[in-house]
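The block that comes next holds chain A.
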Amino acid sequence: MRYSYYPGCSSEATAKANAHSIEGVAKALDVQLEEIPDWNCCGATVASGVVGDFTQLVVTARNLAIAEAKGQDVVTGCSSCYMTLAVANKKFKEDEHFRTMANEALSAAGMQYNGTLQVRQFLDVIYNDVGLEKVAQKVKKPLKGLTVAGYVGCQTVRALPYEFDDPEQPVFMDRLIEALGATPADFPLRARCCGSSSTIPARDIVLDLGYKLFESASSGGAQVMVTPCPMCQLNLDAYQKLVNRKYGTSFNIPVLFFTQLMAVAFGLSPEAQALKYNIVSPHGALLQFAK
Partner candidate 1 sequence: MANKSILVVGGGISGITAALEAAEAGCEVYIAEKNPYLGGRVTQINQYFPKLCPPNCGLEINFQRIRNNPRINFFTLAEVENISGQEGNFDVTLKINPRYVNDNCTGCGKCVEACPVEVDNPFNYGMNKIKAIHLPHDFAFPMKYVIKADACKEAGCAGKCAEVCEYKAIEPDMQSKTMNLNVGAIVWATGWNPYDANKLSYYGFGRFKNVVTNVMLERMAAMNGPTGGKIVRPSDGKEIKSIAFVQCAGSRDENHLKACSSVCCLASLKHATYVREQYPDAEISIYYIDIRARGKYEDFFTKVQEEANVTLIKGKAGEIEEDQTNGQLVVIAEDQEAKQVTRKSYDLVVLATGMAPSTATAAIPADMAYDEDGFVVPGAGTAGIVVAGCVKNPLDVASAVRDATAAALKAIQSTVRGQ
Partner candidate 2 sequence: MEKKIAVYICTGCGIGDALDIDALSKVAKSEFKVPICKTDGQLCGPEGVALIKQDIESEGVNTVVIAGCSARVNFDVFKFGPDNIVERINLREQVIWCHTADDEDTQMLAEDYMRMGLVKQKNMYVPEPYQVESFSRNILVVGGGLTGLTAAVESAKAGYSTILVEKDAELGGYVGKMYKQVPMKPPYTDLEENCIPNLVKAAEDAGVKIYKSATVENTAGAPGMFDVTIKQGDSTVQERVGAIVLATGAKPYEADKLGHLGFGKFPNVITQSMFEEMATAGKLEASKVAFIQCAGSRDQEHLPYCSAACCIESIKQALYVKEKNAEANVYVYYKDIRSNGQYEHFYMKAQQEGVVFVKGDVTEITEEDGKLTIEADDKTMGTTSLADEFDYVVLANGMVPTAALGDLVEEEPAADEAAAASDEPKASTPPVIKANLLNLAYRQGPELPALKYGFPDSHYICFPYETRRTGIYAAGVVRAPMDMLSAVEDGAGAAMKAVQCVEATEMGQAVHPRSGDMSFPEFNMNRCTQCKRCTEECPFGAINEDEKGNPLPNPSRCRRCGTCMGACPERIISFKNYSVPMVGNMVKTIEMPEEDEEKPRILIFACENDAIPALDMAGINRLQYNAWVRIIPLRCLGSLNLVWINDAMGGGFDGVLLMGCKHGDDYQCHFMKGSELAEIRLSKISETLDRLGLESERVRATTVNIMDYDKIPAMLDEFAADLEELGPNPMKDFA
């Protein structure tokens, strides 16, 4: 299984744990990820607010244009990158007028994209291409007794609603948690927004939404929360302290990338587990598994 890999900007900074754990898990599952050469920032959901959708999508599509030479599905571990890449891709496939215009813009740098690729999330690859059976086979330390809130977040399932799973109450993350031997927490807000893009300019939004998520997860008995999204992870991990301060709560829920949890269950190296990057310490909760 070979894919073109789009790491996204956060992989080099706030979400190193994501990059490392994806790398480790991919290797363990015989998934080859080839980084797209000289990839550029996708613009997330922000750039279009400044330069408009079209420019943003073209900027994003530069990455697809580069990847098209290999003809492999493009995989990303970031939900925001996924959204921009997948939406751009869909436009190229379905909207002829857009394709013509966008290629005109790309041609300014001698590029073009014909819409031949698929854009995928790493989670999708694990769930649908690798399969949970193989995942379960790789588990060396079943996470027995660990209750995990599978926080899918917003864009993962709603970038292209219904194409992957139910956009409101997705189930794949819980199935994956089960495959690792852990117990999924009852967590109705599993696909609600954490407010990430407001972190800097409107922090209260983030704290309020974060509070609701922690409240829901902890009343579902969660000891750990996992997510596929670098923004969610950052928000919920780094700002948990501020949530506690604002609401007078004492949440202490480690927030991991789901690939980190996989790395733990697979018994991979500490580099792949990448737990040192976690601000809310996961060591207590994972003591018996992370050796």
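Candidate entries met the following condition: all candidates are chains of the complex that A comes from, given by their letters.
Please note the rule applied: a contact is a pair of C-beta atoms (placed from the backbone, for glycine too) under 8 Å apart; a residue touches a chain by one contact, two chains touch by 3 or more; residues count from 1.
The structure displayed is predicted, hence computed values, not measured ones.
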Among 1 or 2, all from the same complex, single out the one that touches chain A.
1
For the complex, give me every residue of chain A touching candidate 1.
161-162, 166-169
